[in-house]
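Pasting in a structure now, in structure tokens, and then I'll have a few things to ask.
The complex is shown incomplete by one protein chain, all other protein chains being positioned as in the whole.
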Amino acid sequence: MPWDRNQMAARAAEELEDGMYVNLGIGIPTLVANYVGDKEITLQSENGMLGMGPFPYEGEEDPDLINAGKQTITELPKTAYFDSAMSFGMIRGGKIAAAILGAMEVAENGDLANWMIPGKLVKGMGGAMDLVAGVGRVVVVMDHTNKHGESKVLKACTLPLTGTGVVDRIITNLGVLDVVEGGLKIVELADGVTEDELRAATEATIVN
Amino acid sequence: MPWDRNQMAARAAEELEDGMYVNLGIGIPTLVANYVGDKEITLQSENGMLGMGPFPYEGEEDPDLINAGKQTITELPKTAYFDSAMSFGMIRGGKIAAAILGAMEVAENGDLANWMIPGKLVKGMGGAMDLVAGVGRVVVVMDHTNKHGESKVLKACTLPLTGTGVVDRIITNLGVLDVVEGGLKIVELADGVTEDELRAATEATIVN
Amino acid sequence: MKKVYGSAAEALDGLLEDKMLIAAGGFGLCGIPELLIDAIVESGVKDLTIASNNCGVDGFGLGKLLDTKQIKKMMSSYVGENAEFMRQYLSGELELEFNPQGTLAERMRAGGCGIPGFYTKTGVGTQIAEGKEVKQFGGEDYILEEGIFADLSIVKAWKADTTGNCVFRKTARNFNPPAAMCGKICVMEVEEIVEPGELDPDHIHLPGIFVHRIIKGEHEKRIEKVTTRSREEA
Partner (left out) sequence: MKKVYGSAAEALDGLLEDKMLIAAGGFGLCGIPELLIDAIVESGVKDLTIASNNCGVDGFGLGKLLDTKQIKKMMSSYVGENAEFMRQYLSGELELEFNPQGTLAERMRAGGCGIPGFYTKTGVGTQIAEGKEVKQFGGEDYILEEGIFADLSIVKAWKADTTGNCVFRKTARNFNPPAAMCGKICVMEVEEIVEPGELDPDHIHLPGIFVHRIIKGEHEKRIEKVTTRSREEA
């Protein structure tokens, strides 16, 4: 059986190591925070915060304290606030060890598309282009196929790119793939998913 | 009789208007602060301070509180501290209304040399190049001639430049000159100094 | 020089012109200059270009200036919270220049710091790089991005002293300092005005030199997405 959202998030959490500064995208990546266990992970929120805490209790929301998804959050003892220029300074400057992001499409060369569908969805890239250009390791977490059953793991992206050759690892409901020389390499299969199933759902070249 | 150091500083203080943020160089320019009277002037020290106060009383020196000349100083109620990148951000960004600086040579086209005598004096430009490039108005205060009686107000600088075409006004012991189209224009003569005396001490072209 | 003004309209008096470029602070609805936006709506000034990470939501924040069609062009990184924005954009009434969020913040800071251009890896090989100069450093491609030099900055801080030294609160700081820095004139609204000396000089986030006019007022501080956890999760 393929992984569900929480299992994908739990698998993504295994990517994180003690002491890392990490940026989590919106959606499934946000859930990763629930699975870091005892590891000392510091979450960066690109609107200007290191050391992001959990959602507040009802009635304790602070309009001056939100994350990059505009959700109310809380601070921790280790929290530091800063402005957007400083925030993207640390992102662009490679100080963030890893970003875990959602995607619309990933290509076998590490290209990533997750910000725009021309004529349909024109919301903007937010901080995604800066993150993929700057952080040490980019892990994408997404469903392997779209609503129509078409692969999102492609030979080449069809949508406008967020970054070229930026993705290091892809975690989907079917398994884990790494971007390597010549294509993607299967690292792990979701419980009960066969390699043939994963290959069938993947348009990209799979190498050994 | 030509102006002395304090008279030059007092004359330079007349350049300053209420509300201005100002950077004062080392030497005679530092004395300008003594002559601003009731005007609300905020002094910037490029090592990271706005609202520089006077020297401390003996015994109250703080090693963490110095000006750009490395002298111990004090803070004022309006003081703000910041880092060197921010400090030169405001300088380069044109937020400082005026800088009053010393000089070795000034040329009739506004070129300024005040940081180096090749083979002799190689201390460095410090913040002077940033200041002359960035501040709104550059006023030079210096003796009109050097120790050997040679003019420091030249057709062209002979020493390595601090900036090109950056000087707006020159205040010397003999008077006040503005950099204008075609040369320098006499704005004012020091008490008892004749125009002929000033012209004789000036190598630069004087225009009317 | 008196920097404190009685109202947003007074503080903006003489500063507004059609077709001007305004840099606005805030992220989402957090830390936005609500009062100044309202006064700009009232003024009727039009054909504005606004550099701001977002464009508010329908009917609040910069969204109000969309409803009145005072905005000609936005320079933003994310405009997904606003149906009227999409309508005007897709119908061609509104221009949009997408900027990666960090590029936008850095462009504002650069303008404020007298830096007309800088190179960044962000956006290399994407639509964002189209038409921009590419230069190699250390064998890698970077694109040239230009500093933003705004005619006017409108920003919101938590507290300012009467000389303009100010502090922001938590994540409401966001784009406010870079937006403040890049304007020829910066008008700031705050929740509290204090006397010089009441803010510790080591705690000031933005020195008063960047702030030209200040007003104090009541802020709605609307929350865009209230998210909470239940006490049982604790």
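So that you can tell them apart, the chains are marked A, B and C in the order they are listed, and the count of residues begins at 1 in each.
Please note the rule applied: contacts are C-beta pairs under 8 Å (C-beta built on N, C-alpha and C of every residue); 3 or more make two chains touch, one makes a residue touch a chain.
What you are looking at is a predicted structure, and each value in this text was computed from that prediction instead of being measured.
For the omitted chain, the shown partners it touches in the full complex are A, B, C. When you scan B:Ile66, B:Leu189 or B:Ile206 for touch with the missing chain, the hit is B:Ile66. Only one of C:Ala110, C:Ala129, C:Ile154 or C:Ile214 touches the chain withheld from this view, namely C:Ala110. Among the residues A:Arg11, A:Arg92 or A:Lys123, only A:Arg92 touches the chain that is left out of the figure. The chain omitted from view is touched by exactly one of B:Gly25, B:Gly134 or B:Gly183, namely B:Gly134. Seen from chain A, the chain kept out of the figure touches residues 18-19, 21, 40, 42, 44, 50-51, 75-82, 86, 88-96, 133-134. Against the chain not shown here, chain B presents residues 45-49, 54-67, 69-73, 75, 81-85, 87-89, 91-92, 116, 122-130, 133-134, 160-165. Panel shows chain C; residues 106, 110, 113-121, 135, 137-138, 142, 146, 167-170, 201-203, 205 of it touch the chain omitted from the view.
Here is the rule we go by: only the chains that are shown with their structure count from here on.
On a Cα centroid basis, the chain most remote from chain A in this structure is B. Here the two chains linked by the largest count of contacting C-beta pairs are A-C.
Centroids built from CA atoms put chain C at 27 Å from chain A. Rounded to a whole number, the gap between the C-alpha centres of chain A and chain B is 54 angstrom.
Residue positions 109 of chain C are each in touch with at least two other chains.
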